[in-house]
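Every protein chain but one is kept in place in this view of the complex.
For reference, chains read A and B in written order, and residue numbers begin at 1 within each chain.
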Amino acid sequence: MNNLESLQFFIPELFLTAGLLVTIIVELLLKKEQKVFTAYLAATVLLITIFFLIRQYAIEPAALFGGMVVIDPMAVFFKILTAVSTLIIVFFSIPSFRVKAEYYVLLLATTLGMMLMAQVNDLLMIILAMELVGLVSYVLAGYRRSDPKSGEASLKYILFGAASTGIMAFGFSYIYGLTGQTNLFEIQQALQSTQHNPVILFVAFVLIIAGLGYKIAMVPFHFWLPDVYEGAPTPVTAFFSVGPKAAGMAVLIRFIISIVAGVSADGQTFTANAPIHAQELLAVLAVLTMTLGNLSALQQKNIKRMMAYSSIAHAGYMLMALAVFTSQSVEAVMFYLVVYMFMNFGAFWVIHRMTPHLGSEEITAYTGLGYRAPLVAVAMGVFMFSLTGLPPLAGFIGKFYLFAAVIKAEWYILAVLGVLNSVVSLYYYAYVTKVMFLNRGDDESAVSISSYDTALLLVFLIPTLVLGVYWVPVISWATQSLHFFLG
Amino acid sequence: MIQLNTFLIISAIVFSTGIFTILYKKNVIGILMGVELILNSVNLNFISFAKYSDAQINGQMIAIFIMILAAAEAAIALAIILNIYRDRAMVDVTLIDEMKN
Partner (left out) sequence: MASFYIALLFLAVGFLLVGLTVLFSRLLHPRINYPEKNLTYECGIIPEGESWIKFNSRFYVIALIFLIFDVEILFLFPWAVVFEELGLLAFVEMFIFIVILLVGLAYVWVKGDLDWIKPRPELAHLPKEKGK
């Protein structure tokens, strides 16, 4: 489809871009005390964008802008997911970034990048979309300029990010050299029709996995993550843990269904394009990712750092399901991301609002919180057990689908290792709950929380509880979205 | 006439130099130079593939975009480094470690 015809299928992105520019201009015109208005403006822009996105489900899968991007239900799913996560983060950030209007502009710019990542169909577009998300994230990580930790976080982020993007682009250049194409589906056809040197393909694959793996925090490209999560302002950390990770998963899925494997017309069977053992490599990396994440999380004293390693472990679980290459595993990952969004945001919200009261981010500071702020502590306990994957919480259902996909594909060892990891994770998640309820601290004064804090806490708590017993709508949403554009 | 392989070997050398620079330099500016080397090797690969394969212009187009990405990345990285330098008056990555457990 040519550029002019494509525009009618690109309305959400166009609207978001326009909203972004308007927010910048409005920010310049407002006085300092009125600047909280830009937060509401950003939220409105995102809401209208989500409305436009939902209407995109009616569109037949097609390639836009000469094959640069595609539009299909899977892209729409990930676009809605990332836009909703940013919308929540806007409300998450209002208490701490009241007058920082640029912050909301940066959030909108990242959303645009994540929406593009969800629908990439060209090597150039992959690089551009990932860099759009990356470049803005580096600035967000260093947003508290007076805090040396924040500056250090953004420095580490940009050094790792820039290097891994470069390495990924080098891998792309070999793919381009082998096939002479940059469009993912034309590359797929070229790979299927002619036999290429598997060694070069394997090298290119490893280089590309380095770039994509950095985005979703896959071991051994995870070194940046703990420092960035600890140093960045907590709303930004929460944002990084869901939106960009979901977008990275979307790119990885696209990459798997087009370059690594071919998908049959009904979307059920995946056949590898070249004998490069991609599945085995991904499975090994997944096991390494979850094991290292869980074992390192055990030793953490800072709760934000513990959540950072836990997010590495969760990336490992999702990667484990992706490694088996079935449509069921893709569906499980999509469902898990929705669940993960609520429980992870909830945990970060508690950390974010409690840190000023408790005076530190150490886990020991949470001692006796169950007696000082019962609602917050109960909610935190629910989020922790849901992250572990205990029934009857949402995290259990999410993990159940992930493991079911792995077992159905008969990768039993992988599933066993995954379950063992979940058991290990129970220890550090339960430890937080234990210090909150079973121990009493020195300070027993009640912690007062505002109604805004409570309202947002319920926004995260209720889905975490409800999705544990009534998950059918979300899983059927994921099933409906499991419809790819296949060239 | 120079062969395609010559370009590929040169770009592989530039790429490895970039990786080594990133791994062994302690100064942040030095690491950024390594990143630029990697991106330039990517550009060289894309342009030489575009020249020697059958008239695909995509490679040259990607090279233009990567140049602009490199500039944007350098600008943001330098701004972040400047911010850190104001605090600490040094940019040695082995000494910037507030968060170690």
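Throughout what follows, contacts are C-beta pairs under 8 Å (C-beta built on N, C-alpha and C of every residue); 3 or more make two chains touch, one makes a residue touch a chain.
The structure presented is a predicted model; accordingly, all values stated were derived computationally and were not measured.
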**Message:** With the missing chain put back, one of A:I24, A:I94, A:I200 or A:A272 would touch it. Which one?
**Reply:** A:I24
**Asked** Which of these touches the unseen chain: B:A12, B:M33 or B:A74?
**Response** B:A74
**Asked** Taking the full complex into account, what residues of subunit B touch the chain not shown?
**Response** 64, 67-68, 71-72, 74-75, 78-79, 82, 86
**Prompt:** On subunit A, what residues meet the omitted chain?
**Reply:** 3-4, 21, 24-25, 28
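By definition in this document, only the chains that are shown with their structure count from here on.
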**Asked** Using CA atom averages as chain centres, what separation in Å is found between subunit A and subunit B?
**Response** 26
**Asked** What does subunit B use to touch subunit A in their complex?
**Response** 8, 15, 18-19, 22, 28, 31-32, 34-35, 38-39, 41-42, 45-46, 49, 53-54, 56, 58-59, 61-62, 65-66, 69, 72-73, 76-77, 80-81, 83-84, 87-88, 93, 96-99, 101
**Prompt:** What residues of subunit A sit close enough to touch subunit B in their complex?
**Reply:** 123-124, 127-128, 131, 135, 138-139, 142, 145, 148-149, 151-152, 154-155, 158-159, 162-163, 165-167, 169-170, 172-174, 176-177, 180-182, 226-227, 230-231, 299-302, 305
